[in-house]
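Right, chain A next:
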Amino acid sequence: MDDPLLDVSNIEVIYNHVILVLKGVSLKVPKGGITALLGGNGAGKTTTLKAISALLHSERGEVTKGRVSYRGETVHNSDPADLVRKGVIQVMEGRHCFEHLTVEENLLTGFYTRKASKAEMNADLEKVYSYFPRLKERRKSQAGYTSGGEQQMCAIGRAMMAKPETILLDEPSMGLAPQLVEEIFGIVKELNEREGVTFLLAEQNTNVALRFAHYGYILESGRVVMDGPAAELRENPDVKEFYLGMSDEGRKSFRDVRSYRRRKRWLS
Partner candidate 1 sequence: DLTIPALNYRTGPYAPSGIPYADGFSDYMTLLNERDGGIGGEMVNVVECETAYNTEKGVECYEQTKGDNALLYIPQSTGITYQLIPKASADGIPIWSLAYGRTSAVNGKVFEWVFNLPVTYWDGASVAVKYAMEQEGGSLEGKKIALVYHNSAYGKEPIRTLEKLSEKHGFELVLLAVDHPGQEQKSQWLQVRQQRPDYVFMWGWGVMNQVAIQEAANVRFPMDKFIGIWWSGSEADVLPVGDGANGYKSLTFHGAGTDFPVFGEIKSTVIDAGKAAGDGTKWGEVGYNKGVYTAAVLAEAIRAAQEASGKSNISPADLRDALESLEVTEARFEEIGLGGFAPAISLSCASHSSPRLAAIQQWNAADKTWSVLTDYMEPDFEIVDPLIEEDSMAYASENGIEPRSCE
Partner candidate 2 sequence: MPDQVLFAMEVTLNGLMAGVLYSLVALGFVLIFKASGIFNYAQGVMALFAAATLVGIMDGQVPFSHLINAIFGTDLHHFGWHVPALLAIVLTVGVMIVLAWLVQKLVMRHLVNQEPIILFMATIGLAYFLEGLSDLMWGSSIKTLDVGLPQGINDTIDRVTFDAFGYGFFIDNLDIVAAIIAALLVIALMAFNQYTKEGRALRAVADDHQAALSVGISLNFIWVLVWSLAGFVALVAGMMWGAKSGVQFSLSLIALKALPVLMLGGFTSIPGAIVGGLIIGVGEKLFEFLIGPMVGGATENWFAYVLALLFLVFRPQGLFGEKIIERV
């Protein structure tokens, strides 16, 4: 990991001039790797991704310290559109489809930055459809009227249409049926292995994420509290208990958790 593709070093993020959210987060994403960003609600995963993709400005957020660099270039203050042209695209949390556009038009907006032929466009479109047959069925309906899961597929497909070098995935599994989650991670793996796409993925579904990722970071209240190769993290007892829901006796039933557990925090 001597020369990471994406290097986030010690960034601090403040929303609205007063709300301090990230308190010095550093992480490195190597080229061709799948890096997972884990952490509970409000830990700052989304904020980290937005800081990288320069979408923070549109939320009145600001990187006040530290630096995000992509291929050695500082990017956190650039225009998000430039970043996409450089090959970094984000799939935003909460789907964010273009409601009034049809599913197909949504996918085509992903093609916006590319200077490729129409034939190529159609080929890519077919490829996305082959990954998500459901989208093909619904391709003529307005995205605003599709189901939650369909919108999620649409958002992921849209990013794929840009043929990016790096994809920032924010909770891709949210709201997807189990077999589809597997499929999506399958696609991630495939893109990663076959086309060398780099991934940084923020996930709550630690189980799956650590299964597919190479390296993981765990974020708690705006700080990185643990990192390591995915395999190691999977074996870490704390991670096991708090993120994988496994105690020594294997998976517990949700019914059996009888008392609210005070969360253990590494730092607080």
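The candidate set was assembled so that all candidates are chains of the complex that A comes from, given by their letters.
The criterion applied here is as follows: contacts are C-beta pairs under 8 Å (C-beta built on N, C-alpha and C of every residue); 3 or more make two chains touch, one makes a residue touch a chain; residues count from 1.
Small disclaimer: the values here were computed from a predicted structure and weren't measured.
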For chain A, as assembled in this complex, the candidate in touch from 1 or 2: 2
Interfacial residue positions of chain A with respect to candidate 2 in the complex: 53, 55, 57-59, 79-85, 89-92, 96-101, 105-106, 108-113, 142, 144-145, 158-159, 162
